[in-house]
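What you see is the complex with one protein chain gone and the rest in place.
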Amino acid sequence: MSESGAGAHAVIMEASPFGLQSKKLVIWLFIASDAITFGALLFGYSYLRLGSLDWSYPFEGSSILNGFIMTVILLTSSLTMLAAVMAAKRDNKGQCLRWIGFTILLGTIFAVLHLREWFHMFGEGWALYKNPLGGSPIFAAGFFGITGLHLLHVISGVIALSILAIRYNNGALDKTYVETTGLYWHFVDLVWMFVFPIVYLMNAAVR
Amino acid sequence: MSSEREPSMKVYVGLWVVMILIVALEILVTYRHMPTDLFVGLILILAFLEAGIGVMYFMHMKFESPNLFWTLVPITIFVLVMLDQIWPDALRLARMNLFR
Amino acid sequence: MHDAQPAVHHHTAPEGFIRKYVFSVDHKVIGLQYYGLALVAVFVGMVLSWLMRLHLGWATLAIPGLHLLSSAGAPGNVMTPEYYLSLMTMHGTIMVFFVLTNAPLAGFGNYFLPIQVGAADMAFPRMNMMSFWVTFTAFIVLMLSFFVGDGPPLSGWTAYATLSSVGGASGPGEATGQTFWAISIALFCIGQLLGSLNFISTTLDLRTKGMTLARLPLSTWAWFVTSCIGLLAFADLLPACILLILDRSFGTSFFNPAGMVLNGEVAKYSGGSPLLWQHLFWFFGHPEVYIAIIPAFGIVSHILAASARKPLLGGTRVLIGCMIALAFLSYVVWGHHMFLSGLNPFSAILFSVPTLIITIPATIAVLMWIGTVYGARLRFNTACLFCLGFISVFVSGGISGFFLAQPSIDIYLHATYFVVAHFHFVMAVAAIFGIFAGTYFWMPKMIGRMMNETLGKWHFWLTFVGVYCIFMPMHYLGLAGNVRRYAAFTDNFLVPLIPVHKFITIAALFTGAAQFIFLFNLFYTRFWGPKAPDNPWEATSLEWSTTSPPPFDNFGGRQMVVNHGAYEYGVEGPKDYIMQTDPVKVAGD
Partner (left out) sequence: MGKAFGAVVSIIALVSAYFIVVHRWWLPVDISTTGPLIDHQFNETMVEAGILFIAAQLILGLFCWQYGDKPGRRVKEFPGGPKPVVAFGVIIVGLEILALSLVGSKAWAAIYMTPAPSDAIHIDVQAEQFAFFFRYPGPDGKFGKIHPELMNDGNGDYFGIDPMNDVAARDDIMVGTLTIPVNKPILLTLHSKDMIHDFYVPELRIQQDILPGLEIPIHFTATKVGRYEIACTQLCGLGHYEMRAFLEVLPQDKFDEWLKEQSGD
């Protein structure tokens, strides 16, 4: 709309107002949309939590520590992803692939740690619908629901990165795909930045 | 997108350290006993700070066209802020609970 | 800033039936597929409404063959009250999701958005194909619920918890049917998300030379704005559906509070709130209403200018402003569906004011259309008539919004037929009129043949008078306190209203029958209609600069160059319009 006044008859190819490649724009839009999805989940969870009178605070120090380690791992994977993107920009395929490999590794470690915690909790009697501490089962439902959806994003991110690595290696995808996949990966990290305080820290056993 | 303006790896590592420190601070805040509203406020501010670094630097939004920031961020926040209208109701929920 | 390169797709026209017509990446085929899906859905939905109306007029009437659809739901061909509710649920769901969202946005949008911006295809053709097939699967899943367990769910298209969230304990159809419903809608959300991403990026990135945002036709603007709404609104419904599925199949209690007694036993739920479903649903639900109506805004404006032979009053700017204002307001007002739901009464006032403010952009849009008709040279073809009809029904439906937006009046009118009349006029009939207008206007381009005008005019008159006969009396029913979603009227204050229901039923049967004229016209045209010229309506936008139907890459390899705004009608000279691609005549016009 900006240059509609400037020379109504000048035939110009009006650039996208964002100056982005289409696929990068689409990833950004998808991120906004997915942010609303997670936002709605977190809002719904908090809504029920605010309205509930028997909330339980189950996370002991060890769980918080585990969560902290997972956070650090995810943050680090973002850093390795950045390194991969920078390497791709320099057209250094080998280095880029190595960094993508690190990212995949870290993502997998995150998922494994997460699942380990889940199974630990299952062992203590937790389930989607059950709170062994006797408080509101919404905590369990919310915890497994939200972290589950996040875990799904992590796992699909790992799969996407693996496909990217293979197809980038054999030249089927160019370097711009490294950047867009990287954006998605950072977003997964971003969601965790809210999940960790809202789902873990606010339920730490200190209150 | 002047890629020259893009920071070097060093800056990113620095930001990475800052983000880890923010998470550590969040945990510290959790273990300080303080009123719940203050705790929630603090922890959310920290989370948004961390997410801000993530979006602006790690996701490069700072180095894209400002239009992207000025459409995507306000619209997403607008929608989430509108969703905030559920809170008065949530508080009422606790008050009107049959089994309080 | 480097120039964003529009993604260029060098795919050639596919060979083979499957690649060409089934799993096609061509936006035109996908548009027709969406349109076809909506056409099937709308007739299913219409037949359901017939059955419902018959039951409302004559509750014990045997409808021959109905037991074939469900032997439990219609023993001896007489519909049971619960089956009435099931059909009502399916009518609402099919119409709102698979007709009002699919046809004007995904159908016409897919077909004409790339052409109107001058692109060869969507930005992401394969994603586009996925979007359709996901939506198609959603439709199939929804239809399957007719044939599982006790049939379709009976909780209405809003699927209010706790009716929807406790499984079979709450009624027939709630066991399996409701799960299918939830899966179907979740899939639909994903399909719409993919579609929205495509629409937005295509509009922004693939515009041809000279096609500035200001020169985009209003229909493209409408699809663009709608996609922006859909991108964020469906993202909110998706988690709601996920939570509903968790509640139903995995024993969580997001929407189920403690202390519910089902079938004489205390249910093992605790901690949830049925209000949460309403919040999440209506936070999507209100934007959804605009997803249905804004494309019709665009289509009608687009066609009205061509029919009136003059530019729209206020140019495109005012209407674009209205649409964007509506898009924002749609997120602010969802609570007006919940005034009486146990919502905090202070919130009700908060929601009421922006709801009333919505009438401002809506009124301005209507004034712009009426102002466009002033001094026009209206060519009363069928498309034009449907546009004028759209304005009329939109006004009729919008006016009743004044009542429902006020919580104090809503106390009386909420959940009466007044609401049914309101949303059918303003959203359903208005959007359907937009679809019809688009069909009569664009079908020559889409299938290369002219629709029959005589049949079209019959169709218009019968439909126009018919919908007023159906929905205007519903206002009166609402005034008399007639509660909606009742399978039969046995209350003392409702029994005297049954004759009105009978009148409405008869009107609905006739109006529905008139739609077969349309169907016949469509099929007749498809096979035996006269060949359409490239620009039968002497319209200006890019779709009229190519052949009817357009070639695979839309413009036969030409790079279109746009020199003019979208609606330059009523100019001096041998022809009274300037096409967007016409060369610039002289400096200073």
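Letters A, B and C name the chains as they come in the text, with residue numbers starting at 1 for each one.
Please note the rule applied: a residue touches a chain if its C-beta (ideal position, glycine included) is under 8 Å from a C-beta of that chain, and two chains touch if they have at least 3 such contacts.
Since the structure is predicted, the reported quantities are computational estimates derived from the model, not experimental observations.
Enquirer: Who does the absent chain touch among those shown?
Expert: Spelled out, the missing chain touches these shown chains: B, C.
Enquirer: Touching the left-out chain: which of C:Ala38, C:Leu51, C:Leu388 or C:Ile470?
Expert: With C:Ala38, C:Leu51, C:Leu388 or C:Ile470 as choices, the missing chain is touched by C:Leu388.
Enquirer: Decide which residue listed in C:Ile63, C:Leu479 or C:Ile506 touches the omitted chain of the complex.
Expert: Going through C:Ile63, C:Leu479 or C:Ile506 one by one, C:Leu479 is the residue touching the chain not shown.
Enquirer: So that we can see where the missing chain sits, which residues of chain B does it touch?
Expert: That gives, for chain B, the contact residues 93, 96-99.
Enquirer: Mind pulling the chain C residues that touch the left-out chain?
Expert: Against the left-out chain, chain C lists 80-82, 85, 154-156, 160-163, 166, 170-172, 256-262, 264, 266, 273-275, 308-310, 313-315, 318, 340-342, 345-346, 348-349, 352-353, 356-357, 359-360, 363-364, 366-368, 370-380, 385, 388, 391-392, 395-396, 399-400, 402-403, 406-409, 411-412, 414-416, 457, 461, 464-465, 468, 472, 475-477, 479-481, 483-493, 497, 500, 569-570, 576.
Just so we're on the same page, only the chains that are shown with their structure count from here on.
Enquirer: Between B-C and A-C, flag the pair that has more C-beta pairs in contact.
Expert: Result: the pair with more contacts is A-C.
Enquirer: Suppose each chain is reduced to the average of its Cα coordinates; what separation in Å results between chain A and chain B?
Expert: Chain A and chain B have C-alpha centres separated by 14 Å.
Enquirer: Go ahead and note the Å separation of the Cα centroids belonging to chain A and chain C.
Expert: 33
Enquirer: Residues of chain C that touch two or more other chains: which are they?
Expert: Residue numbers touching two or more other chains: 1-2, 232, 236, 273, 276, 279, 283.
Enquirer: Got the chain B residues that touch at least 2 other chains?
Expert: Within chain B, the residues that touch at least two other chains are 1, 65, 75-76, 79, 83, 86, 89, 92-93.
Enquirer: Can you list the residues on chain A that touch chain B in the complex?
Expert: 17-20, 28-29, 32, 35-36, 39-40, 43, 46-48, 50-53, 64, 68, 71-72, 75-76, 78-79, 82-83, 86, 89, 183, 186-187, 189-190, 193-194, 196-198, 201-202, 204, 206-207
Enquirer: Hey, which residues of chain C end up touching chain B in the complex?
Expert: Those residues of chain C that touch chain B are 1-2, 228, 232, 236, 257-259, 273, 275-276, 279, 283, 328, 331-332, 335, 342-344, 346-347, 350-351.
Enquirer: Touching residues of chain B toward chain C in the complex: what are they?
Expert: Contacts found on chain B: 1, 65, 75-76, 78-79, 82-83, 85-86, 88-89, 92-93, 96, 98-99.
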